[in-house]
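Left out: one protein chain. Kept in place: all the others.
All chains are identified by letter, namely A and B, in their written order; residue positions are counted from 1 within each chain.
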Amino acid sequence: MTEAIRIEGLHKSFGDLEVLRGLNLQVDDHEVVCLIGASGSGKSTLLRCIDLLEPVDAGRIWIEGDEVTAAGVDPNAVRRRIGIVFQAFNLFPHMTVMRNVTLAQEKALDRSSAEARAKATELLTRFGLSDKADDYPDRLSGGQQQRVAIARALALDPDVMLLDEVTSALDPVLVAEVLDAIRELAGAGMTMVIATHEMGFARDVAHRVAFLEDGRILEQGAPEQMFTGPREAATRTFLDRIIAAGRM
Amino acid sequence: MRRWILALAAMTLLAVACAEEAPSADGGSPSSSAEENQTAAECTDEYKADLFAPDILTIATGNPAYEPWYGGKSEAGSEWKSGDFTGDPHSGEGYESAFAYALAEEMGFSADQVNWLAVTFNKSFAPGPKDFDFAMQQISILPKREKAVDFSAGYFDVNQALIANEGSPAIGVTTLAGLKDLKLGAPIGTTSLQVIEELVQPTQEAAAYDDLDLALKDLKNGQLDGVVVDFPTAFYGYADVVVGQFPDLGGEQEQFGLAFETDSSLVECANIAIEAMRDDGRLDDLKSEWLEVDTSVPVFS
Partner (left out) sequence: MSEPEVFSPMGTPGLDPRFPRGDRRSKILGGGSARTTWVAVLSTVVFFTVAGLLIVRSTGWPEVRQSFFDAEEFRYAFPEIVQKFGWNVFIFCVAEVLVLALALLIAVLRSLPGPVFAPLRILAAGYTDIFRGVPTILVIAMFGFGMPALQLKGLPNSDLVWAILSLTLVYSAYVAEVYRAGIESIHPSQVAAARSLGLTRGQALRHVVLPQAVRRVIPPLLNDFIGLQKDSALIAFLGFTEALQRARIIQANDFNFTPYVALALIYLCITIPQTRLVDWLIARERTKRQGGAEL
């Protein structure tokens, strides 16, 4: 089985603040890895680095065997292979839902508009949003907007999907519909790295859970093992806090 | 609702403005002197309350003050800077400056009792109380202007001429029709501009300038084919050639006059002085001393 993602010795600082301190991670094809950890532990930064949205200070990253941190690599080409969805949806408000999903297909992948529309329709239907295709984002609920964001990223047929706390900004009522969509993706075999606070969901969907602490992966393993019997004290403390906050 | 309020307010204002006004505080027409054969000095003495500054004759004119109307070197501290084509009213040189001092003397003022005030052209006829007794700036007497100012009798008969530089298509033209396709210009507020519009009726809009030197600049740049100015100015050498002179507008001889505030009693006194100077030939003397005019220049037909 090939490695979808391989990360070795990743370092990233913002000014004086070192966020990632030599992080290592491998993700296989079709694997779903959930990242858990406190705010500021580097989950978002890690995902943004993988997608080359942030320049890395040191370390190497491979996507499907190609080193993307090598000199001379076209970052745009890399980003087309990776789909990322953010906490704040970031849909383009001046375009319809349909256009949001077709824009990058046409401009970045050079697909014809007919092709792009067909793909968009397929994805929107899959996520139950086909009747919203001609609406503007401001008419959709948060949960609907986030599903559009997922569809928009998926439209480029990426090798890997990165999800950065995609339900954290949603009303609890709307969280379920988004999690269902992600569950469906996982079931279909998409390789995913998901940063999340939703422990129940992580338990359900992940093949592996990785706990970030201090800019590194402190501990990782199968969800059952991680949640019921973590080895590290820090992991235990973190999980205790989550349970105390009633989130598991 | 707000729109209705605004409309109502506007209508109220309009109605009030058009309503009968209270009679103005000023008196009626200037009373004419009972005596005939009063001298200008006696007249001035009678109405000296009307003077802007007591015992001083305050005259307004433009700055810069152009030759040949104003000449001489500027005095120390004077607002007017003299140059090749500009002078200082204080010097007494130049037709209008010399005329002003002669007029003042006739009206009973010594040379020290004459003050000059620099004003923009607009100021000479703007409504409201004036800071001067009269304005003198080669102002032509025109009927429409009489509503805003009271003119004295004419002190100079003026004609308009066309000047151009070497290489201009205007040179050699002798008919008004021949000027029709040329690009001409003149300073604003002068009958020079009216001459272009009414006598020439050019195909290209006449260019109107704030000031004579702006018109001359465009003439030099080649953007104008010719500039229309009054006769004496034409001969002063602002351009290479005097192409020709224009016939009178509307058949009437154009004249320069002094512009007084409306209902000023001093107009009478100035008129007495001017007539006296006309009768004894002093106006003609001033003309020959300060103005070089070549009357052999052809009239456009």
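Note that in this section contacts are C-beta pairs under 8 Å (C-beta built on N, C-alpha and C of every residue); 3 or more make two chains touch, one makes a residue touch a chain.
Keep in mind the model is a prediction, meaning the values are calculated, not measured.
Between the chain not shown and the residues A:90, A:168 or A:225, the one that touches is A:90.
Interface note for the absent chain: among B:39, B:58 or B:262, the touching residue is B:262. Of the candidate positions B:54, B:77, B:128 or B:251, contact with the unshown chain belongs to B:128.
Contact between subunit A and the unshown chain involves residues 51, 53, 76-77, 79-80, 82-84, 86, 88, 90-94, 103-104, 107-109, 138-142, 152-153, 156, 171.
Subunit B residues in contact with the hidden partner, per the touch definition given at the top, are 1-2, 5, 8-9, 12-13, 16-17, 19, 21-22, 24-26, 121-122, 125-129, 142, 144-145, 147-149, 185, 188-190, 193-194, 205-210, 214-215, 217-218, 220-223, 262.
Following the convention adopted for this analysis, only the chains that are shown with their structure count from here on.
Averaged Cα coordinates give subunit A a centre that lies 84 Å from the centre of subunit B.
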